[in-house]
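A single protein chain has been removed from this complex, and every other one stays in its place.
Chain lettering (A, B and C) follows the sequence in which the chains are written, and residue indices restart at 1 in each chain.
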Amino acid sequence: MIPTGSLIQLVSPKGKRYTMILEEEKELHTHDGLIPLNQVCHMDFGQEVTTHLGRKYLVLKPTLYDLLKNVQRKTQIIYPKDIGYILLKLGIAPGGEVLEAGSGSGSLTMALAWYIGDQGRVHSFERRSEFVELCSRNLERVGLKDRVRFHDRDIEQGFGLTDIPAGFIDVRTPWDYLDQLVAALQNGAPAGFLLPTMNQVEWLLRAMESASCTDMEVLEILVRPYKPVADRLRPQDRMVAHTGYLVFCRIMK
Amino acid sequence: MIPTGSLIQLVSPKGKRYTMILEEEKELHTHDGLIPLNQVCHMDFGQEVTTHLGRKYLVLKPTLYDLLKNVQRKTQIIYPKDIGYILLKLGIAPGGEVLEAGSGSGSLTMALAWYIGDQGRVHSFERRSEFVELCSRNLERVGLKDRVRFHDRDIEQGFGLTDIPAGFIDVRTPWDYLDQLVAALQNGAPAGFLLPTMNQVEWLLRAMESASCTDMEVLEILVRPYKPVADRLRPQDRMVAHTGYLVFCRIMK
Amino acid sequence: MIPTGSLIQLVSPKGKRYTMILEEEKELHTHDGLIPLNQVCHMDFGQEVTTHLGRKYLVLKPTLYDLLKNVQRKTQIIYPKDIGYILLKLGIAPGGEVLEAGSGSGSLTMALAWYIGDQGRVHSFERRSEFVELCSRNLERVGLKDRVRFHDRDIEQGFGLTDIPAGFIDVRTPWDYLDQLVAALQNGAPAGFLLPTMNQVEWLLRAMESASCTDMEVLEILVRPYKPVADRLRPQDRMVAHTGYLVFCRIMK
Partner (left out) sequence: MIPTGSLIQLVSPKGKRYTMILEEEKELHTHDGLIPLNQVCHMDFGQEVTTHLGRKYLVLKPTLYDLLKNVQRKTQIIYPKDIGYILLKLGIAPGGEVLEAGSGSGSLTMALAWYIGDQGRVHSFERRSEFVELCSRNLERVGLKDRVRFHDRDIEQGFGLTDIPAGFIDVRTPWDYLDQLVAALQNGAPAGFLLPTMNQVEWLLRAMESASCTDMEVLEILVRPYKPVADRLRPQDRMVAHTGYLVFCRIMK
């Protein structure tokens, strides 16, 4: 039986997906009718629950990938292909601590919060209150909000933190905040950046050369999907060709 | 100060990297001379320790990416670009449980163990004892061995487990073990596969069509590295063009 | 002044392109009004002609790339990225001779006819009369039809030609016609194939192993377009990810 407080995903007959925390008194309102969630409390993952109109919804345990696909967005989000790599490069681990700026819609925030576990801490810096609210809602819906502390600061004045073991910066002009980042991070800490244009990569690299940064790496990650048909195996006709360039370095004061 | 029991990485003047658990009585023997680790116990990350011959080694906190780069290998390993994506697709989370076959050199095993945390459990299936030993040594060196249970079974006879929430199969003929995988996993669980050739993808997809699998996805991930030079920004001349195809599905019994 | 008989391209204010042979008595009917082509006969390329409604159309000399973009299609066409490479690999040259099957919409036919010059000969094999007509019309519109001879034959019975110096096969089951191709080509001749799926590549390679083929090559060509903006240089968001796999070999009887 699925314990209350678990993250669940309900999949409609047409493939529409609803992600939520399982609470006994809650109800889900869908185009196919109402689902009282207390029914789900007596089921296992992989079973089907029936709406009051008789439609069957599949109950799944969502993966982080599923959650990221369902993030409500008002900004360009960071994609799973990039997030997976960022996690490894930043040394994110259960119980760890990390800072990020800006929060945006919160897709990276969510992944950091997920892997840092309930003993960890994500410091998320965002000045625009609408994005703090959006990001908070996205985190709350999947039960990860308690792991994130939002900081409403002008980071040009510094992050107001020290000795943080890793940082990720996803803002338009990261070169303006390099010294502040260096001050906030541990010596030797890994830092990462996401930038849509080559010009920004150029400006960031130039700033890094005179800041306390070493081991610079620039790369991009491409996912090429195939049609999953055994008899006619071939890539999809079109693919996402660009999300952004990733830049990584180590802080060396 | 770095606590004993921490994972540390020592970087030589020439860039050679040594990863180990910090223990007070241990010594590291290098071409540049001896480093008594008790010296490191009084330092912070980002500082330098001096060998008895006067060479300076940088002390860093290794990221998972660093650890994966230093895995001792006798097999083709799974690359960070693929590992990051696999973690998200399988829903790996602190406190979770997952099965994988085979262990190989243990790069994926290490990543699963890292993110599943000290409350989680990785079940790793491998018949060749030399790989179990290699994988164990790689895990032990980074303090993650306790999170992994090795199973020496012929998985054609089944995994001997049930209700596991996720699985990853990296063997030459995964289609031979699909029914066994279905039996071992929870209903609705995500499963993943890595396959070097298109022929294998074809055979696996064909087997999946008649097994309890839905939501099949096939993809490949490419990392394109750039030369990190602000004034002459361009991709590296050559790149890794292929490691393997990733196949994902959901088990639906 | 542009000589009559020249290939011209008229570009509307909205970017719509019309390609034709310049003939003094012809008129072009557009949504912007009528253009009597005898006006164009007194102009140079790069100038503008005015419709009877006063709209200005730019007169350009079309490149082969322009012509290929304007091919009327009922089938998947072969893309410029692939065509350019095919020309070089097949040794196409002014005055040469080449066979292709099938003609399809005629994009490759057009490129072969273009480069083989007015002393050369393209033998194009196509059984479906609607495609022969479509391909003919496409060639006629750009003045290249005389260089192409259409053959309405069942190529399973052979091509009815010998000693042809190069061949390109773009049909669904090319392995059915390998022996016939070998018979039609010169010893040592280069041959090429375009195939959308990996399964077809597998079958073709298997057939080649027992046919008179050496130096097999398999490859794909990707074009990645960028946004041409100096201040925000970055790849387009999406790209064509797959058209087909190219296979090349030498015939060695």
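One rule holds in what follows: contacts are C-beta pairs under 8 Å (C-beta built on N, C-alpha and C of every residue); 3 or more make two chains touch, one makes a residue touch a chain.
None of the values given here were measured: they were computed from a predicted structure.
Of the candidate positions C:Cys41, C:Ala93, C:Ala183 or C:Ala211, contact with the unshown chain belongs to C:Ala93. From the set B:Lys69, B:Arg127, B:Arg206 or B:Arg224, the residue in touch with the chain omitted from the display is B:Arg224, counting the whole complex.
Seen across the whole complex, the unshown chain contacts chain B at 196-199, 224-225, 231-242.
Think of the hidden chain as still there; on chain C it touches residues 44-47, 58-66, 68, 80-81, 83-95, 111, 114-115, 117-118, 165-166, 186-190, 198, 201-203, 205-206, 209, 216-231, 233, 245, 247, 250-253. Where chain A meets the omitted chain, the residues involved are 198-199, 202.
The working rule: only the chains that are shown with their structure count from here on.
Of all residue numbers that take part in the contact between chain A and chain B, over half occur on both sides, making this a same-residue interface. Each chain gets a centre from the mean of its Cα atoms; for chain A and chain C, those two points are 46 Å apart.
Between chain B and chain C, the centres computed from C-alpha atoms are 48 Å apart. With each centre defined as the average position of its C-alpha atoms, the distance from chain A to chain B rounds to 21 Å. Counting partner chains per residue, chain A shows two or more touched chains at residues 198, 224-225, 231, 233.
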